[in-house]
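Note that one protein chain is taken out, while the other chains of the complex remain in position.
Now for subunit A:
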């Protein structure tokens, strides 16, 4: 461990010196070269980026900046005047698995800001490190550049194929905020696919959770067999590879996990620039934890390196989602700025990043009536996000011009929020415990399909701790008042103190309906050492997971009067017709029958006394028959009798 820490600090030292060096150099070069700040210390990346840019027309090259500028300006005018969709949609900037050239690793950072329907602000950070290396086949990887060594060692030691871990504080309010880019349940969630070379998966899983617990300063070591399940269908690998035997999958949640600064700091340390430069300077815990929702995650998976998929590289994606509550009563206009949200402004990109961008979602306001973004940008970008075509203003931090004359970027938006109405997301779910008393109860899961005319199937996964004994024969699935028979059910009953219940179902949700899944349970009486220190708080049951392919909003759009080329609008486009979505319900807090823990001593004493004295003598009274006995003779008489017996005379 010590050696590990040493190597890490050495790496950090090197990185820091690199950063300093690059900053110094860029400062030297800026008067001469005006906007040539990227990767000065790394000439390869410059050539790399030019190559890359050649492939992506939307990313503006520095040399052509003047022309490009004009072009985007023009299109923007066009947008304002004619209300047509933004041009050049054929080139999405999201998720380009383009070839990264010579250096085998690559780092990208981006921040998406979306003003939410409810008047809140959603900020989503994504940091992606790609590394073309092979952790698996026994070769020892020892030279780390951008990829964090601690995670690299975890991958190779435990033969991890895919690892997804998220720490979330708060519940994503789908009805007010719409869909998140990356959903996560409250508390901690961990799911891992192991390589099929692993022989003892459970042992490896146990070690892995303990190691991750140390890396992220979280209570992941509380993951044991009682809260681990192997879902058969809900969690498929997200990276390449075709092994889908769920023996190699482990899934666990800790709904009670509290996420705070001590989890954020190790997470930030995994970034190549730490929180020294780039977007990560915004990640100040005093602001991030002063929000309505906070979620941080790490996803590791193998991805294709190029479109032919000849070689694979490892992708480490660190995401952080946060929703700020900007509620100001009585004011119609709301405003925010980077400084107001994060108490920092941006001055530079991470020098190690090949791309560093900020996107501001302006879809809801194509005319610029509701928003006012300053400084204005000339770049627009379009992408399909969660089945919806969104338009973004784009700020490229790798270009000096973004920072303007004050050399710092403080995005500023004023807009009129339409607070109040609830959204009607296509798919959302809620869950609650019904009934009263401490003996039985009923778990209700409601799934809403708000699509006006299309039904779709969803996979519902429930993992319930053993101390709620599910009566699986009471399982009912109803939609629109009729029985809705699931087409697939996978149920693994619990074993007391060993493993939880696992219930997976494939349910078809009819259009415009609510589907209700109910199952009754009995509350177990725990042994007295099994209660938590605060038993009257209740016991947590983790979120259910609903995974589904949802018809996209674009495909739902039946408004054919919109102005678009006629040839494009007859058949609905297959690629866009549905998208994958995962919805988590609320965790449950269930009260179990709890003894009065101040009383056991009294109770033990009292019961023992009652049993010993009361029961004993009452039993005697009832079962024995009493006879009057001659009073026993006195001592003198007894002595006399003994003497008489010895003499052979009959006793007195």
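Assume contacts are C-beta pairs under 8 Å (C-beta built on N, C-alpha and C of every residue); 3 or more make two chains touch, one makes a residue touch a chain; residues count from 1.
One rule holds in what follows: contacts and distances are computed from a predicted model.
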{"item": "Missing subunit (named according to UniProt) among the choices \"GPI-anchor transamidase component GPAA1\", \"L-serine ammonia-lyase\", \"Yip1 domain-containing protein\" or \"Aspartoacylase\"", "value": "\"GPI-anchor transamidase component GPAA1\""}
{"item": "Of A:108, A:153, A:228 or A:292, the one touching the omitted chain in the full complex", "value": "A:292"}
{"item": "Candidates A:141, A:175 or A:386 - the one touching the absent chain", "value": "A:175"}
{"item": "Of A:327, A:407 or A:495, the residue in touch with the unshown chain", "value": "A:327"}
{"item": "Contact set of subunit A toward the excluded chain (per top definition)", "value": "169-171, 173, 175-176, 186-187, 255, 289-294, 325, 327, 329, 419-422, 430, 432-438, 442, 444, 534-538, 540, 586-591, 594, 596, 613-614, 616-618, 620-621, 624-626, 628"}
